[in-house]
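Apart from one protein chain that is not included, each protein chain of the complex appears where it belongs.
Right, chain A next:
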Amino acid sequence: MALAFDEYGRPFIILKEQEQKTRLSGLEAQKANISAGRAVSRILRTSLGPKGMDKMLQSPDGDVTITNDGATILEQMDVDNQIAKLMVELSRSQDYEIGDGTTGVVVMAGALLEQAERLLERGIHPIRIAEGYEMASRIAVEHLERIAQKFDFGPTNIEPLVQTCMTTLSSKIVNRCKRALAEISVKAVLSVADLERKDVNLDLIKVEGKVGGKLEDTELIYGITVDKDMSHPQMPKQIEDAKIAILTCPFEPPKPKTKHKVDIDTVEKFQTLRQQEQKYFDDMVQKCKDVGATLVICQWGFDDEANHLLMHQNLPAVRWVGGVELELIAIATGGRIVPRFQELTPEKLGRAGLVREKSFGTTKDKMLYIEHCANSRAVTIFIRGGNKMMIEETKRSIHDALCVARNLIRNNFIVYGGGAAEISCSIAVEAAADKYPGVEQYAIRAFADALDAVPVALAENSGLQPIETLSAVNSQQIKENNPHFGIDCNDVGTNDMCEQNVFETLIGKQQQILLATQVVKMILKIDDVISPSDY
């Protein structure tokens, strides 16, 4: 196969060491790829929806993660297959772009691949299938826009946002107190959001977790928490109306970066150096005091002498604060990060209404709360929970909820969840399919079938009869021409997602369909897989 002949009839080798490589080509390659892609999506399928199950992942180091977030599962899985890696990438890009629906997108791609396999068996060319999928995805996205509803919210009316976040959270382990967490997420996003520009900088929301307590104790702090305590045990634990000097220079003797040495050869020099050193410490502390700072936050460590001088001057200080936290503190308090003592001025100080130290549990665990900041636009979500895995999973869930809230602020159109949007799209695509002449028609129809995979998986996971339920909802949608009907996962008694308040963001859904189609197209176009065989 990989052997060709030149014009004189001599053979030459195209593929080096060919006998050591395995090679799949044509239909076989496509089928192998499809089955790999489907295998990945099968893993995630059971995690979909409010009754979805979790996966337990053990890392190479033996740490255990329990999650049902698609992106996390795939990331932690030791995937070796190239096509499977593509699916992992797919879920990750959904995570980066939208933050939610990472499971759904993989399930969708898996369904598309499954349908494609059938078409391939019928002898339809993969490129035609890909083109058909492309057209169908365009129809679906347009249809989504049509059925999407604009919904209004404002700083005072956050209820719709909370409802949408609750939909996201309901599939996580934290659904016990989804209401509280959704409210926290929405409030956090709103407090950092720039409603005029419709932009949200999620970096301003810090999600911190500490093991212990219970999930209900999770709180939103309008300020920053730092996992540090005061440098000197006897400094005051609470400061009101703090003026904060944010320093990136250590309270230590200077060490010039250039190579240098100071030679001491006489007693006088020794004396002067000593005095200089003492003065230096005094100066440092005095400068902080002079500009009126009442709290010093420093990125580096303190010398014992400096520490005591600070204590002595009644100037509480925190040392070894990380760079990211330092920046957040600077943003929150409106201060400037000062790299040199000489550059300290009163204007560069940050302001905070209250700084306090809080201790937890029986171990000596302390955290510093900086609250009532001048610029209230940095917030912290402080999570408590029974164990480490719970905290990690809550962090991921909150991240999803934050992303959803952000997406709504960027684009306030919603579609209905519970599979309603997919079913409605499927109907629309099915109807549109008949208008296309040519082989693509089959591909478009297959796309419509694939769209049904999400509601089917939802129904399966909820313990309902998948086919019966789906066909019932399908006919109901067509009969009443109402795209609000979905799968009643929680056994509430109504199929109307509008009544159940199950919403998803429009851009999230659109992105899911587009991304899944793209990846499937890419996989379909591969017709030759060359890989080094095992030794």
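Throughout what follows, contacts are C-beta pairs under 8 Å (C-beta built on N, C-alpha and C of every residue); 3 or more make two chains touch, one makes a residue touch a chain; residues count from 1.
As a convention for this text, contacts and distances are computed from a predicted model.
Visitor: Which listed name, "Transcription and mRNA export factor ENY2", "Palmitoyltransferase", "Trafficking protein particle complex II-specific subunit 130 homolog" or "CCT-beta", is the one UniProt assigns to the chain that has been left out?
Guide: For the chain not displayed, UniProt's protein name is "CCT-beta".
Visitor: So which of A:4, A:195, A:273 or A:324 would be touching the chain we can't see?
Guide: Of these options, the touching residue for the absent chain is A:273.
Visitor: Just to verify: which one of A:48, A:113, A:135 or A:173 makes contact with the chain not shown?
Guide: Final answer for the missing-chain contact: A:173.
Visitor: If I consider the whole complex, including the chain that's not displayed, which of A:80, A:196 or A:347 touches that chain?
Guide: Result: among the candidates, A:80 touches the missing chain.
Visitor: Kindly state which of the options A:264, A:324 or A:530 is in contact with the chain not pictured.
Guide: Counting the whole complex, the residue in contact with the absent chain is A:264.
Visitor: In terms of residues, what is the contact footprint of the unshown chain on chain A?
Guide: Those residues of chain A that touch the unshown chain are 24, 28, 31-32, 35-36, 39-40, 43, 46, 51, 53-62, 64, 66, 68, 73, 76-81, 83-84, 173, 176, 211-215, 232-234, 252-256, 260-267, 270-271, 273-274, 276-278, 280-281, 303-309, 311-312, 359-365, 385-390, 463.
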